[in-house]
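What you see is the complex with one protein chain gone and the rest in place.
Chains: A and B, in written order; residue numbering restarts at 1 for each.
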Amino acid sequence: MATRSASVSISRASAVASTLPDDRWKLLEIVFWLLPVLAFFVFPNYRVLGSQILITGLFAVSLDLILGYAGIVSLGHAAFFGVGAYAAGLLAVHGWHEPITGLVVAAIVAAAVGYPVSFLVVRGSDLTRLMVTLGIGLMLWEVANKAAFVTGGVDGLAGVTIDPIFGVGRFDIGGRTAYVYALAVVFIVFVVLRRIVHSPFGLSLRGIREGAKRMPAIGAPVARRLRTIFTIAAAVAGIAGALIAQTTQFVGIDTLGFPRSAELLIMLVLGGAGRLYGGLVGAALFMIAQDYLSGIDPVYWQFWIGFFLVVIVLFAHGGILGGLDTLRTRLRPRQ
Amino acid sequence: MIGNVIGVLFDGLAYGSLLFIIAVGLSVTLGLMNFVNLAHGTFAMIGGYVCVLLMTRAGVPFLATLPIAFAAAALVGLVLEVTLYRRLYKASPLDQVLFSIGIVFMSIAMATYWFGASQQPVALPSYLRGQVHLPGLDLGVYRLFLIVVVAALTLVLQYLLDRTRFGSQVRASVDNATAAAGLGIDVNRVFALTFALGSGLAGLGGALGIDVLGLDPTFPLKYIVYFLLVVSVGGSGTMKGPLIAALILGVFDVAGKYYLPQIGGFVIYALMVILLIVFPAGLYARRA
Partner (left out) sequence: MKQVQSLLAALLGALALAATPCAHAQNTIKVGVIAAFSGPFADYGGQIEAGMKAYMKEHGDTVAGKKIELITRDTKGPAPEVAKRLAQELITRDKVQFLAGFGLTPNAMAVAPVVTEAKVPMVISNAATSSITTKSPYITRVSMTIPQIAEPLAQWALKNGIKQVYTVVADYGPGIDAETQFTKTFKAGGGQIVGSVRTPLQNPDFSAAVQRVKDAKPQAVFVFLPAGEQGVAFVKGFNERGLGDAGIRMIATGDITDDHVLAAMGDATLGMITAFHYSSAHDSPENTAFLKAYAAANDAKAGAPNFMAAAGYDTMHVIYEVSRKLNGNIDGDQAMAAIKGMKWMSPRGPVEIDPATRDIDQTVYIRKVEKVNGKLANVEFDKIPDVKDPGK
């Protein structure tokens, strides 16, 4: 009798242990990151699309930080994307053409905008937070439109010329440089975020998401943690925005718009929130499908994306990655 | 100058009344089922298209289309509630947001497919056009009509909620659904009927509003911000909250655009953010 209960408790303990995050790179992750490298060679005519998928993927991951890990539903995340894009774009237009410093400046500016906003976002109910983020996104759009003498307004900011990276890679029409640049930046930032998410700080965020009222009981400062992750997410979104400004040499006011925030949310949920890779998977699937399907019939595209959203929410919880996870646990032999 | 202030106030109240009519249904569904329904604009759009189609293709007079718009939107709401929405009452707000966005996308695609992407022609009957000329003041007839309709509607809804059996069932279910069920109230039926009522009100608001707001397939997305604004600032689960919020927002929006047009566009958003910071649960929140 005693041995049976002991073995049961051991298997239960190992089952729990397998869900705790650890920082070792899994095989699947390594394969995942080899895919964009492979795609560069296998799909040479799709490099521009590929670079934009990577950039949007990073943007989606930044939303995942606040949505999947901290539980804040935001409909205004594009505000930080746009702020980063304009920061990098304006820097280039006014004479500083080096790309890497552009990224750093964009991250800092976006974080500087994100930090005060974070104070507003940590209070209130879900609906309140939704509206506050939405309202701030909309106001920022109005500001960018009003300040058209700086931002170019609705017509956009042209003339964002970027020097070749490290003096070697010119931004060419085939998108080769854009792709390599985007992949490198996205990978590096992702590695940093992965480390954060697997740290005690990241764990505490999950605790906050699951039960914010209980967290102070273990001494975790809820509001401060939320503000920190919100600011980090803003900075990362800013980097993504800067990437799009630098690789397309243009900043449109749509980078700040509500449709961008809404589409981002959809992509993240499609891929699966709270799993860090969900943003990348969702962005890839969404943009590839959109590129392929909207050529066939644009009206159908909107219908089917709505349909899939409904289906995912009702039946395929956790998006693609969630579904794969469920599949994996189902297929795993029972202990 | 006094005439101008009253004129601006009047215009603001009319605009606010319009916002309220469309948003009140959302307040009820949000407050009762705690469901963040971004597809609320879809029901308004249904009401709008029903109104336009009946007027242009069947020659039905404008006022007669209003109850039909209400009924059509209520019916669609009822069907959707029973089949789909009901499964998501316990879901997370994110799921609800995404689900309702999915419904919005599908409705926009369907409307584009059936009616085309352009604006629909809206022609009010002549007795609702023009202005009423009072000494020192000109008041738009249609805006007066909107204010009157909203006032009447508010009274009817208040009566419904306060004095009827159904109303008390709704209020009981809002306060505590489990206890209400325990008392023998068919909570499912209450939810379904309330959702239908909320959708119907949206449809009515849509039909009333298309003269001001225009009607094309992107209607639900274009104005969703305004409905959410009214409900989040006003507080869900009550009627008083959204009414006051809608009127305040309407007046400030019009006043801002009239007196300070340079910042006109900001006023409504800035006001919303400020009010939400001061009243995170809305002006008159009801939910326990």
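In this text, a contact is a pair of C-beta atoms (placed from the backbone, for glycine too) under 8 Å apart; a residue touches a chain by one contact, two chains touch by 3 or more.
None of these values were measured; they are calculated from a predicted model.
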* Which residue of A:S62, A:T177 or A:T248 touches the chain not shown here -> A:T248
* Structure fact -> From A:P99, A:G175 or A:G279, the answer for touching the chain not displayed is A:G175
* Of the residues in chain A, which ones touch the absent chain? -> 42-46, 48-49, 52, 138, 142, 145-146, 148, 152-156, 158, 173-175, 244, 248-254, 259, 294-295, 298-299, 301-302
* Structure fact -> Residue positions on chain B contacting the omitted chain are 4, 7-8, 11, 14-15, 112, 116-123, 129-131, 138, 140-143, 211-216, 218, 222-223, 225-226, 253-258, 261-262, 264-265
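Criterion: only the chains that are shown with their structure count from here on.
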* Hey, which residues of chain A end up touching chain B in the complex? -> 67, 73, 75, 120, 123-128, 130-132, 134-136, 138-139, 142, 258, 262, 265-266, 269, 273, 299-300, 302-303, 305-310, 312-314, 317
* Report the residues of chain B in contact with chain A in the complex, numbered from low to high. => 30, 36, 84, 87-88, 91, 93-95, 97-99, 101-110, 112-113, 225, 228-229, 231-233, 236, 265-266, 269-270, 272-273, 276-277, 280-282
